[in-house]
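Missing here: one protein chain of the complex. Every other protein chain is in place.
Let's turn to subunit A:
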Amino acid sequence: MTIQEIQEEIVEEFSSFDEWMDKYAYLIELGNDLEPFDDTYRLDQNLLDGCQSKVWLHAWMDDGKVYYMGDSDAIIVKGIVALMIRALSGQTPEAILDNELSFIDKIGLKEHLSPTRSNGLVAMIKQMRLFALAFKAKQV
């Protein structure tokens, strides 16, 4: 699936929730289900400290595609990390750099990406793109 298709799929999933509680319950579920973070990568250089919560992000390249592994100590943040990974992991660097992540806004979670929340998510999105940029540079 392309990033665009995945984003549409996520928006579709979230459209079934009328109550904010259900939406957050789902985020918590996604957070709990996120593939465990490999502790060998739990390094300071992979830590995006958001003051309120922490985010860890690791990325690697395999066969022209970028893969991400992420984690957070706060479960709601971790749920959003899971969504980001679902949207971008396994895509080419070009696709990652070319696509806007519009789904967060559409599913009503934009407030969590505001710099004032200082939860590490803003830094994480930036870092995901930076990884893609670095891998792209290495390719040529």
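Going forward, contacts are C-beta pairs under 8 Å (C-beta built on N, C-alpha and C of every residue); 3 or more make two chains touch, one makes a residue touch a chain; residues count from 1.
Rule of thumb we're sticking to: contacts and distances are computed from a predicted model.
Asks: Looking at UniProt, which of "EboA domain-containing protein", "ATP/GTP-binding protein", "Lipoprotein-releasing system transmembrane protein LolC" or "Cysteine desulfurase" names the chain that isn't shown?
Replies: "Cysteine desulfurase"
Asks: Touching the left-out chain: which of A:12, A:73 or A:94?
Replies: Only one of A:12, A:73 or A:94 touches the chain omitted from view, namely A:73.
Asks: May I ask which residue of A:11, A:28, A:47 or A:125 touches the chain that does not appear here?
Replies: Reading the full complex, the residue touching the unseen chain is A:28.
Asks: Specify the residue from the set A:52, A:102 or A:139 that touches the hidden chain.
Replies: A:52
Asks: Just the residue numbers, please: which parts of subunit A touch the chain that's not shown?
Replies: The list for subunit A reads 20-21, 24-25, 28, 51-53, 73-77, 112, 119.
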